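To start, I am sharing the structure in question, which I have written as structure tokens.
Every protein chain of the complex appears in place save one, which is left out.
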Amino acid sequence: MKWLSLLMLLPLAGAAIIAALPKNNEKAAKQAALATTLVVMAATIAMAVGFQRDNVDLQFVENYAWIPSFGINFALGVDAIALVLILMSTILAPVVVLAGWNEAHGGRWSVKTFYVLILVLETMMIGVFAATDLFLFYVIFEAMLIPVYFLIGGYGSGERSAAAVKFLLYSLFGGLLMLASIIALYVMSGAQGGHTFDLDKLSQLQMSSTTQNLLFLGFFIAFAIKAPVWPFHTWLPDAAKSATPGTSVLLLGVLDKVGTFGMIRYCLTLFPEASKTFTPLIMILAVISIVYGAFLAIGAKDIKRLIAYTSISHFGFITMGIFAMTSQAQSGATLYMFNHGFSTAALFLVAGWMIARRGSSTISEFGGLQRVTPVMAWSFFIAGMSSLALPGLSSFVSEFLVLVGTFTRYPVHAIIATFGIVLAALYILIPVQKALHGPTTVGNENLKDLNLREKVAIAPVIAVIVVLGFYPSPLLNVINPAAKHVISQMGFTDPVPSIGDK
Amino acid sequence: MTTSSSLVYLIALPLAGAVLLLLGGRRTDKWGHLLGTAMSASSFGVGLYQLMLMLDRPTEQRPVSQKLFEWINVGEFKVDAGLLLDQLSICFVLLITGVGTLIHIYSISYMSHDKDRRRFFAYLNLFIAAMLLLVLGDSYLNLYVGWEGVGLASYLLIGFWNQKPAYATASKKAFVMNRIGDMGLSFAIMIAFATMGTVSFAGVQEHAHHASEAALTGMGIMLLVAAAGKSAQFPLQAWLGDAMAGPTPVSALIHAATMVTAGVYLITRSNFVFDAAPTAQLLVVIVGAITLMFGALIGTAKDDIKKALAASTMSQIGYMILAAGLGPVGYAFAIMHLLTHGFFKAGMFLGAGSVMHGMNDEVNMRKYGALRKFMPITFVTFGLGYLAILGVPPFAGFYSKDMIIETAFNAGGAKGIILGVTTLIGAAITAFYMTRVMILTFTGTKRWDDNAHPHESPWLMWLPMAVLAIGSVSSGYLLSSGGALENWLHPLFDHHAEHEHHLLEPIVVSAMALTMVAIGVAIAFSKYARQEVSSVAPENVSIFTKIARQDLMQDRFNEAVFMRPGQALTTTLVAADEVVIDGAVRGVGQAAMSSGSALRGLQNGYVRSYAALILVGAIALIGAIWVVVQ
Amino acid sequence: MNAANYLYISALLFTIGAVGVVVRRNAIVVFMCIELMLNAANLSFVTFSRINGNLDGQVMAFFTMVVAACEVVVGLAIIVTIYRSRRSASVDDASLLKR
Partner (left out) sequence: MMQLALEVGQTAQPEAIMFWILGPMAVVAALGMLLVKKAVHSAILMAFVMVILAIFYIAQDAVFLGIVQVVVYTGAVMMLFLFILMLVGVDSSDSLTETIAGLRPIAITAAVGFGGLMVSLLGRATLGRQATGLSAANADGNVQGIAKELFSTYVFPFEVVSALLITAAMGAMVLAHHQRTTVRPTQRQLSINRFRGETLASAAGLPGPGVYARHNAVDVPALLPDGTPAPTSVNASLEARGDMLDYKSFDLSEVNTQIVEEK
């Protein structure tokens, strides 16, 4: 069964159906989008069931010649890390569609277009994680910008065009650096046994350390912008503030993961030596991201910007985990990617509902929501608790794994990063206090609590957060072999406890 | 080690209660409080059943464990969701569920007028579940889950009336300061894993004596930080006073009897770490000593009855921490004081709640007076607690506190003398401020407004108080007769360094302690019973009183040292992000724009200037050839 | 007689033509300067033809002449058209490229 191409085709088919619908039938477009995303989710879960846990090779491999004269193939395949991320993306897609049922209204274009864009984006989200041909990856990596650009610029709020352009320029800049590196790899592959874009073959290339360093930087900066890692982060708050909540979820929850995923899949695999060379620098950037993002989140006055800044902090943790090169940190980082998708989704969706009801995204405009809209307040609170990594919720497991794993090799970095958890308490509790607690702000007395559709949308997200907090094993057991494989490929083993030396 | 499959019910029952009540929403309003109480009581029942089973078994088979499922398993980092019930945790289980159930019962009546009573019970159940997980977890990471869980419950309960901004702030403050402690615990776990490759209690105990002292000292200090955060010890003590914003039963349960003693639990549980790390141990003692004085001094100046009691709690936990820092000899006494304190302090808090209940939620003791006549039962139960905390024989505090003072003196050398004297002075100050509370509240003349109608509380409220009063009277004797608790806990602690050199005979210590207590009581009498007490706090007081009223400047210190610089840093970073980083990005854009508009000047539309440009370009080209083709 | 001398003079004429294009405003004079540049190039071609001893350079010059003739025809037609609508033969008056 060609699972991966099926997964990529399904949303496209859905998009085609929606495009064929009459323009004024908005409800049908929404239902078709929801149905499509649900089918894709079901198909992904069915695929995931057939995944062989202990096999560290790529699975569900497919390979079609695309542009044979350049050695370009339409090659797909997933390891556990990609599988987990595809799973996350396809689970989040129906949630986003359902949660943002009305967010396409008031856009520059029709509701139909919105869902076509969402579904096209879903295809690309699957493709970007599944691609094993560097050229294919690059094409999807850049093509993803297009639907997101239109989603932000066409359906967002506030200075949406400026934010969309900023997002696009940032990403294109990174993408071009990566393109240069990819072309260099391609040229070198020609000198060493035939032109190819195949990831596996490219990882066997021989190159001087200077070349490797430069090419590594091309990839890393692209991914660091995408992730985003300090100091390449300033596009994210603007984009997240201007985008619709659903788009923000996909942006922060899925698209940004392409950056961290790329670091594992491409930076580490293609340039192991350069990765080692740059690790000290990247670890420092990661730690700065953690603390810096947290401080900015504390200082944020806009709830969407706040969530974006918390994500910068979280991406710092993920980056730190990836480059700490211990099995705990590596598994933790992958799990973190998955968990962050859900906790950010919960935060953004609830924040989106709050904003839609109040008509403003300034935190101080809210107040006393706990009394008026208890279910919404609780949803936000739980999402926030997940974001600050409260034990018992999913983020804790991943964050702690990253910290513990990092500590065994880089104690100082881990210690500074751990201060982030105090800051996390502040950046979550300050908005909680301002928005949910205190006397009800004038004008908020009659806000409506979540309706059934919204409850149905948020419930699975919260369920995932809670269940994975207590029982992460199913996911961890899938991730572990792959994470271990990454580390052993890099030639690392876990540091032995000092007690073992005696 | 025995295994059991029923430990999980200890936690699952109250957790189920909490989940049901929270998810059930308004539908459960009618019977929510009953369900919550029932869940807590049934958990207590399971605890008693476990105690009986444990008593049945020989000493070495008494600890019971249960593995629920594999929680985290990555590389060498293996943590199971496992529970461990041994002689130490059973004490806590019974204290938590026992006192917890009493407070549930008390709250049924106390909260009966609050429309969110169901939510309150849900939080209480959540707290019970988290606290049980804290004491039952078989590894530091499991403990950590409970540790933050109680922090969450405490946050929710302090902020139960969060529509009042001050209360919401208090809850946030408690959570954040607790998080600093949690960070310490994280560090401790990381150190444990990095040096010993395990985070379970059994594993760490097994490897502790192999590990380097530096690592153990680091771990010990971090555990102390954790304990300080949770138990409101110096320097993380500032949140406890504000935590009194929560409903009084919460103060009784969480901020007197159980959660705040989790630090003591953590230190005694980690005895194997501290025994091997004398420096850390010494720090524990110092922190305990400072806090016991700190809390006592604050207690002397507080007019808010709950804050006075909170200060007292801080001080008493200082005693426990100090005892726990004295090594194997002190652990049992720390636990004993913890248990007796759980009874008498919870009793007194409930008494305070009862007084507030009769006085329109007035907390200022200067507005009380002569309540003895109106609330006889409250007076008696509170009075028994008062005698217990003073350490008057044969009440509970006498046994536990005297032991600590004695152990402190026996610590040896200058350390022993200093600690002994500190604990003695602490006892005197305790006697002073507790007497002050008694006098201001129950005796003297009435100072309340006419719209207050003090009355005795309903039986649902005084019954738990009565039970706790019985505990305050008898628990000390029961726990210490024949060294009952000491022997019970003995197998857990590494007692081989038994150095029984008595600096002072026990009887002498007791006499000294009682003398100090008598002095404290006498001063309080002379100051508050013999002269009229004003119903507003006098302003012309000494600088020391003013400082004590401001909690010894703890908030000002935190504000000046952490909060303000933190806020300044945040503002700076926000501005810097806008100006420097985003500014650099926008600067690139601006540069492109301005160079574009500069170059636009060349495109003036005149053919001849284009021709000139072409000419310049041709020169450049030929120049290049000129340079290249030498 | 060194054939390279013709090349020097060709370079000079070309330069003068280029300057003329830039400094003169009358479109017809500008055109003549362009012709001058083309002619200078032709001189080079012819000289190269002589140096190399084959006729390729002359053929090339021949083609250049044809192209120059075409250019003159079209260019002058344009000038006439512009003159008709603007009553001016100054190239500065036709600065429409900017707008």
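Going in written order, the chains are labelled A, B and C, and every chain counts its residues from 1.
Quick note on the criterion: a residue touches a chain if its C-beta (ideal position, glycine included) is under 8 Å from a C-beta of that chain, and two chains touch if they have at least 3 such contacts.
All values reported here derive from a predicted model rather than from experimental measurement.
Q: According to the contact rule at the top, which chains on display are touched by the left-out chain?
A: The chain that is not shown touches these displayed chains: B, C.
Q: By the contact definition given up top, give the residues of subunit B that touch the hidden chain.
A: 604, 606, 608-609, 612, 615-616, 618-619, 622-623, 625-626, 629
Q: Name, in rising order, the residues on subunit C that touch the hidden chain in the full complex.
A: 1-9, 11-20, 22-26, 28-29, 31-33, 35-36, 39, 42-43, 46-47, 49-56, 58-59, 61-63, 65-74, 76-81, 83-84, 87, 89-90, 92
In the analysis below, only the chains that are shown with their structure count from here on.
Q: Centre to centre, by mean C-alpha position, how many angstrom separate subunit A and subunit C?
A: 63
Q: Roughly how far is subunit B from subunit C, centre to centre by C-alpha average, rounded to an integer in Å?
A: 94
Q: Within their complex, state which residues of subunit B touch subunit A.
A: 22, 25, 69-77, 81, 141, 144-145, 147-149, 152, 159, 162-165, 168-169, 171-172, 175-176, 179-180, 182-183, 186-187, 189-191, 193-197, 207, 210-212, 215, 569-571, 573-574, 577, 581-582, 585, 589
Q: Tell me, which parts of subunit C touch subunit B in their complex?
A: Contacts found on subunit C: 18, 21-23, 25, 30, 91-92, 94-99.
Q: Show me the residue ranges of subunit A that touch subunit B in the complex, using the header's touch definition.
A: Touch list, subunit A to subunit B: 166, 169-170, 231, 233-235, 292, 295-296, 298-300, 326-328, 331-332, 368, 370-371, 374, 378, 385, 390-392, 396-397, 400-401, 403-405, 407-408, 411, 414-415, 418-419, 421-422, 424-426, 429-430, 432-433, 436-440, 470-473, 476-477, 480, 483-484, 494-500, 502.
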